[in-house]
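Here is the structure we will look at, set down as structure tokens.
Of the protein chains in this complex, all but one are displayed in their positions.
Letters are used for the chains, namely A, B and C, taken in the order the chains are written, and counting of residues starts over at 1 for each.
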Amino acid sequence: MELDDQEKIIAVINEKFDGEILQTEMLYDFFTITLKKDRIVPIIRHLYDHPDTKFQYLTTMCGIHFPDLNQIAMMYQLHNMVSNLRIRLKIYLPIENPTVPTLTTVFPAANWMERETFDFYGVIFEGHPNLKRILNVEEMTIFPLRKEYPLEDQVREDKNDSMFGR
Amino acid sequence: MDVKEPVTDQFYQAQEKQYSYLNLGPTHPATHGIFQNVLKMDGEVIVEATPTIGYIHRAFEKLAERRPYNQITPITDRMNYCSAPINNIGWHLTVEKLLGIEIPKRVQYLRVIIMELARITDHLICNAVIAVDTGALTGFVYMFQQRELVYEIYEEICGARLTSNVGRIGGFEREWPEKAWEKIHKFLKEFPVVLKEFENLLNRNRIFMDRTINVGGISAEMALSYSFSGVNLRAAGVDYDVRVAKPYSSYEDFKFIIPVGKSGDVYDRFMVRQEEMRQSLSIIKQAIEKLPEGPHHAKVPEFYLPPKEEVYNNMEALIYHFKIVMGETDVPKREVYHCVEGGNGELGFYLISDGGRTPFRLHMRRPCFIYYQAYPEMIKGSMLSDAILTMSSMNVIAGELDA
Amino acid sequence: MEDSTLAQYIPIALMFIVAVGFIVFIMLATHLVGPKRNTQVKLEAFESGIPSIGNARIPFNIKYFLVAILFVLFDVEVIFMYPWAVNFKELGLLGFIEMVLFIVSLLIGFFYIIKKGALTWDD
Partner (left out) sequence: METLANGIKVGERPEGIEGHGFFATSLEKVVGMARKNSIWPLPFATSCCGIEFMATMGAHYDLARFGSERLSFSPRQADLLMVMGTIAKKMGPVLKQVYEQMAEPRWVLSVGACASSGGIFDTYSVLQGIDRIIPVDVYVPGCPPRPEQIIDGVMKIQRLVETESLRRRDSAEYKAMLNSYGIE
């Protein structure tokens, strides 16, 4: 993605949301923009509609837990199929109450992706049609993908750690 | 009571409409996998479907955070187990992109050959299952026999039949044995004949066409809004294929067309897969003709296990060998996303490494998980038998659905 | 040999008894020999492993019932044609006319059904 494309995208964002961009960098072939957390959906809607950018395909979305920063990052990847451009938007949420407005208004595909992120990281998506756990058992209380929870399930009795020299 | 007005009408309006609930549940022969749909039915017609998934959720993403980089390959081929080599090589391409390893041309061509073989087997099983769901049971047995031939090719190359764990970061673990080439040539000669037979059985078959044409269709806009990718998107009319949009592993050297459907129904998906199998065959032939000479792995000993005689003779190889086997190789602190054209869509790996021995975060873009959301939309108002046909034509694989 | 006509039927009766007897014997034997464990869970309805919701006995559309009954009706009509078809030659022209009358009377019923709209499926 050449330089002028990057400027164009930054210009489009700054046109209506000046000061929202915290940092932009070029990671391999992905233009990554880190934004403030509260106006993410209007920005994505703006990128969706704007004739210069027209990012109308949500490739994927996931959460990332940074224990040392005490934050949960949300990563959205958008794709403009006509001009084959891909960008990645990142926002950082405090771990106490990670809440983000839902993206299902713009992309219906975000429905299950958000439910999965809620299931793994506990990020609350305001306005989501039915925000429930999708992959895990409903009665599960912890958010398993967070770093502080162990990988193995704790109720097993046969594989105690002495066997593995831990 | 007014005699002229028939009594039944009042009785009929008085009763509000009752629906029956059918459980297309986890253990159901028609779902070809483990997902559950509670169907709200009015007689035979489906009014509403509420899916429930996660019945074989195995926490791949958490598991990947505890394993060194070359030990994650066995996990990836348990995602879409119908075409395991594509997942493995997709993962290896991601790590090589992160490390910036330069892959020799020969390895890229070998990878293209085994990925196209895997694509053929994936489409084989899906088309055979569509045939089974419309009642043509014999098609499945013949198609599965072809899959056995490809299993034998996998055995020659990497020892395993289904979960192949093929290749390493940087190339293949050994040069492909002579027997593997023999079997590939035999497969290339035999398979088109059987594929032609299977097509004559089904393509212009009156029953098959009536059962599949404009059943479970989806428009291009709706497919894009639900982030479809792969065969289901191409059947809806959008010609997006990762091998052409973002060529990887020297796909740009080969000439192949992308079959595109019109109305996105089951018949289009079936035909797109049939044509893609033929395109894969032509890619394999081109790759075999233009196969360059050269090593079967890149010169990067700190990630690719050095050969044994080197390990015994010089010191660096011994250190590299020890670090790789103990999984202590440190990876620079970077973030990368790489996507591959999998059996049923764009299979992406979003990898963040924090310099340690295991990935900090690995998110897998699983095409099944994303496009299966549209299933309740697609079967609203259709008959029950069409709903089962739509599900098998979308090639939803449970392992990839709830990773 | 006055009971000869009756005697002819003994083999058929024997074959009938053996058939029915075999079925009864097998059912009884498996019932007695086979182990049984009628627990409460086992007697519940099996719905793909999930406790079933809703109730199956609800009023459903009349068209399903109509199609079934009409099939039975016309199937019985076909059964009457078998004896006629077997000795088609002996019955000659008279038998043929009788059968045509029989079929025409049922065809009238068929047109009535079509006009009445009993067979329209997607309302």
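In this section, a contact is a pair of C-beta atoms (placed from the backbone, for glycine too) under 8 Å apart; a residue touches a chain by one contact, two chains touch by 3 or more.
Please read all numbers here as calculations on a predicted model, not as lab measurements.
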Only these shown chains touch the missing one, namely A, B, C
Among B:A59, B:M222 or B:L291, choose the residue that contacts the chain missing from this document, as touch is defined above.
-> B:A59
Which of C:L6, C:V41 or C:I108 sits in contact with the chain that's absent?
-> C:V41
Residue ranges of subunit C at the interface with the undisplayed chain | 33-37, 39, 41-42, 44, 46, 48-51
Subunit B residues that touch the omitted chain in the full complex = 25-29, 34, 54-59, 62-63, 74-75, 78, 81-82, 125, 141, 144-145, 147-148, 151, 161-163, 398-399, 402
Touching the unshown chain, subunit A contributes residues 135-137, 144, 149-154, 156, 158-159
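Operating definition for what follows: only the chains that are shown with their structure count from here on.
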If chain centres are mean C-alpha positions, then the most distant from subunit C is chain A
Among the chain pairs here, which one is joined by the most contacts?
-> A-B
Cα centroid separation, subunit A vs subunit C, in Å, comes to 62
Can you give the whole-Å distance between the Cα centres of subunit B and subunit C?
-> 47
Can you give the whole-Å distance between the Cα centres of subunit A and subunit B?
-> 24
For subunit B, which residues are shared contacts with two or more other chains?
-> none
Partner subunit C, residues of subunit B touching it in the complex = 15, 18-21, 23-28, 36, 38, 42-43
Given the complex, residues on subunit C that touch subunit B span 47-50, 52-56, 58-61, 64
What does subunit A use to touch subunit B in their complex?
-> 27-30, 32, 56-60, 62, 64-65, 75, 77, 81, 84, 88, 107-109, 111-113, 116, 120, 133-137, 144-145, 151
